[in-house]
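Quick one: this structure, given as structure tokens, is what I'll be asking you about.
With one protein chain held back, the other chains of the complex are shown just where they sit.
Moving on, here comes chain A:
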Amino acid sequence: MTNDTDAPGPFPTPPHAFEDADGREITVRSLASTDADGIESLVAMYDDFDPSMRAQGIPPTGEARVRSWLDTLVGGDAYNVVAWHGDDAVGHATLVPDGDDAYELAIFVHQDSQGCGIGTRLIRTLLGYGAANDVGHVWLTVERWNHAAIALYEKVGFETMSAESFEIEMEMDLSTARVQTDNTG
């Protein structure tokens, strides 16, 4: 962590509470593999996920496939954060180790909670959580026509590495990222 103004951040760390653009109280919390109730709520969110909002084959369709996919994400060495509105999971973001000292990032916000700033808060809190746990290189792929997602990734500090295929590959170096100590912002 440095005070370099070009460094990404500052990012909040979970738990991170805020009011969304619709005036709802949202809290972003980390999700532990032992949190069975939290995982159930996340399964419910994905089970109700608008199929047209899927990207690159995820989230999978059908509860059984959702469960097995979440098992690999939440049960392994990934970092997971969930946005909560009361007891309902409304968003999920994850950093999954790629076996090569880097992490792949993905974020999903339920269709009923989009457009009110939750995605930005969720991804920034995930990046703060990762940075606080010494995650360095983070990358993601995004379909090149998914302009809203690309704009979000750019806003939080991702840079495009490769754009020659159907997917754009973006990355960020979290090792120099600043982490907020005051988590009210």
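Everything that follows uses one rule, which is that a contact is a pair of C-beta atoms (placed from the backbone, for glycine too) under 8 Å apart; a residue touches a chain by one contact, two chains touch by 3 or more; residues count from 1.
Operating definition for what follows: contacts and distances are computed from a predicted model.
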Missing subunit (named according to UniProt) among the choices "ECF transporter S component", "Putative cobalt transport protein CbiM", "Phosphoribosylformylglycinamidine synthase subunit PurL" or "Universal stress protein UspA": "Universal stress protein UspA"
Selected residue (touches chain absent from view) among A:A7, A:I58 or A:A132: A:I58
Chain not shown, touching residues in chain A: 55-58, 60, 69, 72-73, 94, 96-99, 104, 106, 141, 165-167
